[in-house]
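Only one protein chain is missing from this complex, and each of the others stays in its spot.
Showing subunit A:
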Amino acid sequence: MEVDKGKGEAEETRKVAEADRDTVTLKSSDGKLFEVSKEAAARLSTVLAGMIAGGSIDDNGTDLKQIGSEALENVVDYCNKHANSIPSAALISSSISFNTAPFKEPEEWERKFVDRLSHDALFDLVEAANFLGMERLLDVTCHKISEMMKGKSPDQIREVFNIKNDYTKEELEEIRQELAWAFYDD
């Protein structure tokens, strides 16, 4: 009884300590740890907001098995840069709502933030943003990817996205003829 009580107290103390901290520790799929402002994380990510509210944040590093260290570093970097910036609707909306709010153009620093990334890093980041329910970061990264796709040919898209062409030569010729108009410049 005594031992159990002790355990319970320790648990209680740990929870209180956790609630008092103003950062949360996130752990990437390859085991690297990152600290991020709790306020920014809760404001920008619906998933992290849910985890913080539900008490499922691990003091020793909350496991984010789906996100690699490079992408998580970018996520944390984005959160920190955003920490003192415009308020987000992330806390208000409980889940990612596609195509509901009008898209606000990326701000200068957001544009610079994604411009410096390689294709692979950008793709990893958009997946991380999607997974964490970071509506604004998802907007900014999707916008960047769509800018990059504009004016590209299907061949170039296959190369960038590593997509296998599963059309036969005849099928491709047929669909190309139907969509001939779409091959003029955007």
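The rule is short, and it goes like this: contacts are C-beta pairs under 8 Å (C-beta built on N, C-alpha and C of every residue); 3 or more make two chains touch, one makes a residue touch a chain; residues count from 1.
Here is the rule we go by: contacts and distances are computed from a predicted model.
Think of the chain that is not pictured: of "Tubulin-specific chaperone D", "Geranylgeranyl transferase type-2 subunit beta", "F-box domain-containing protein" or "Trafficking protein particle complex subunit", UniProt labels it "F-box domain-containing protein".
The chain not shown here is touched by just one of A:26, A:49 or A:138, and that residue is A:138. By the touch definition given at the top, subunit A reaches the unshown chain through residues 68, 98-103, 119-120, 123-124, 126-127, 130, 138, 142-143, 145-146, 149-154, 157-158, 160-167, 172, 175-176, 178-179, 181-184, 186.
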